[in-house]
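We show some of the complex, not the whole, and keep each chain where it was.
Order of writing sets the labels: A and B. Residues in every chain begin at 1.
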Amino acid sequence: MELSNKKWPLDFFMSQRQEVLKTWPTGADVDLDEAIGYQKGIPLDRRFVTKLNEAQKSRKTLVQPRAGVPLISEHIALLSHLEKEGEADLLPTTIDSYTRLNRYEDAQRGIDESKATGKAMLNGFPAVNHGITGCRMVTSALQTPVQVRHGTPDARLLSEITLAGGFTSFEGGGISYNIPYAKNAPMKETLYNWQYCDRLVGLYEDAGISVNREPFGPLTGTLVPPCVSNAVAIIETLLAAEQGVRNITVGYGQCGNLIQDVAAIRILEKQTNEYLERFGYKDVTISTVLHQWMGGFPQDEAKAFAVICWGSSVAALANATKVIVKSPHEALGVPTKEANAAGLRATKQMITMLADQSLDDGGRLEEEMSVIREETSCILERTLELGEGDVALGTVRAFEAGVIDVPFAPSRYNAGKIMPARDNNGAVRLLDAGNLPLNEKLLRFHRGKIHQRAEAENRGVSFQMVIDDIYAISKGRLVGRPH
Amino acid sequence: MARTLVLGVIGADVHAVGNQILNYAFQDAGFHVVNLGVMVSQEEFIEAAVESAADAIIVSSLYGHGELDCQGFREKCDEAGLKGILLYVGGNIVVGKQPFEEVEQRFLKMGFDRVFGPGTPPEAGIRALNEDLSGDRRCGRSC
């Protein structure tokens, strides 16, 4: 079937499904009716959507970690710890990198060696290898709803197994789990594969089972201009809605400047709803997630706490529906459960402490929101144009043309022409806008901001600025100034 | 004459940022760099090293599977006729926060000449390369 943003016919989906379930033995256990029956048995208060909706209504910000280890019992112990000692409102199951690339044999080797050495040899939970039974052991052991978090370009089998396994939310998307997470995956292919996942979620929705979906907002986590990540989130939302998804959390990775970050989250929610309405998708509920700083962390734990807390403040002041939490071990390795829980507790304190405050709707915030809105529109409208009205096709062409362009991405299907850098107040701007279809006014705005910084630093505009910015947070700054 | 390095991130690892910076820094320091980017297999490293007659292979691993991904690398180099080629590894090469000395020992035992911990600045790599490649012959693990 040619790629287009059209809801997949059921029989086409079902025929694909036959193939997908064969790609690893555990696939054979998935029976959709049985799975829907199992999901129906999950109490409402253990479902992701319930928690998100409640939080949105009461303008609370929920707290969620990342976490995953190779073995089932250890994974349950880990999540229980984060639930109790971490006071997590939502739980994750982070999938290991082999599974993400469908390398299930390697994942098996990781499981075996982890058992043998008593050390975690995988960086996450290999859900496909553990199969439905393994997944259900995990999801049923906890009071708190659990989400699958991964980075899988082809997550078809993973979605089948984990949804049947009792997870009530599934992260990812055809762009956001391709460009930052793959080198050789054609955009066409990953959009297509994610239509599968979304269609599957749509089937659950049709059966009255509400499953949350979450495009991965931060992309490469490294100086991603808000307009780029917001455009991607909106596209993935439209693609998911078309396949029948009804509950979507759009995400954004903290850039570091308070005004820009709050503006980005606020306008992301607004603009997503606007595009949904424009394309006639009704009954889709949108919530937001802020990811605490996704770039390089300081190694010192006290300093890492500061980075974590700053992200938490921003989430609270922006009234994000949830915040994804880092740990004080971030710079060093996958955190122990204690370090993970400590990151959560610091975040919880910050979030609840700031629950009754939000950022002043002053001039600079409005200004920043309108800049991001305009940039994002430029990108989305050009994308739609390229796709002759079809956002799926448009996305493929937009990436070819560099109209959407993610900095520092590993994928060869990403142009890699834009170069971001911070302005004098730490907001992420474009040092080189590459082929992003920004209008002349916006380009002038970016140039002006970067030059202002260069002048303040008494140096020319150069790649060295970008490098300095990449290291900055880990060295205790936001803007990488020369010494 | 400029020394040649083969650079890449091993395994299923997609962490691209550090790789781009290392590429920039090593070139800036006067090396000739063959950068294979991310998701590089042992075979690809070795092939590139043979083709470019490289002086060293610089392996990055950030995502935690480094220990699985690097098993047998030195042996494969030997088999491919790259006996004694300088082999560095660096990044977040194991899962979790582990005492660096133990990690280092494990990777030295696997045949790496030098092992660099999380967040090592490129300058440390450059310093080491300049030391290890200072002779007028290739200077691998044997010296």
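Quick notes on this structure:
Assume contacts are C-beta pairs under 8 Å (C-beta built on N, C-alpha and C of every residue); 3 or more make two chains touch, one makes a residue touch a chain.
The model shown is predicted, which means the values in this text are computed figures rather than measured ones.
Counting every protein chain in the full complex of this file gives the formula A x2, B x2.
The definition used in the following text is that only the chains that are shown with their structure count from here on.
For this pair, chain A with chain B, the centres built from the Cα atoms lie 31 Å apart.
For chain A in complex with chain B, the residues that touch the partner chain are 96-98, 100-101, 103, 106, 109-110, 113, 119-123, 151, 180-184, 220, 222, 295-296, 299, 329, 331-336, 339, 408-410, 463, 467, 470, 474. By the touch criterion stated above, chain B contacts chain A in their complex at residues 11-17, 20-21, 24, 37-39, 63-65, 67-68, 92, 94-98, 118-119.
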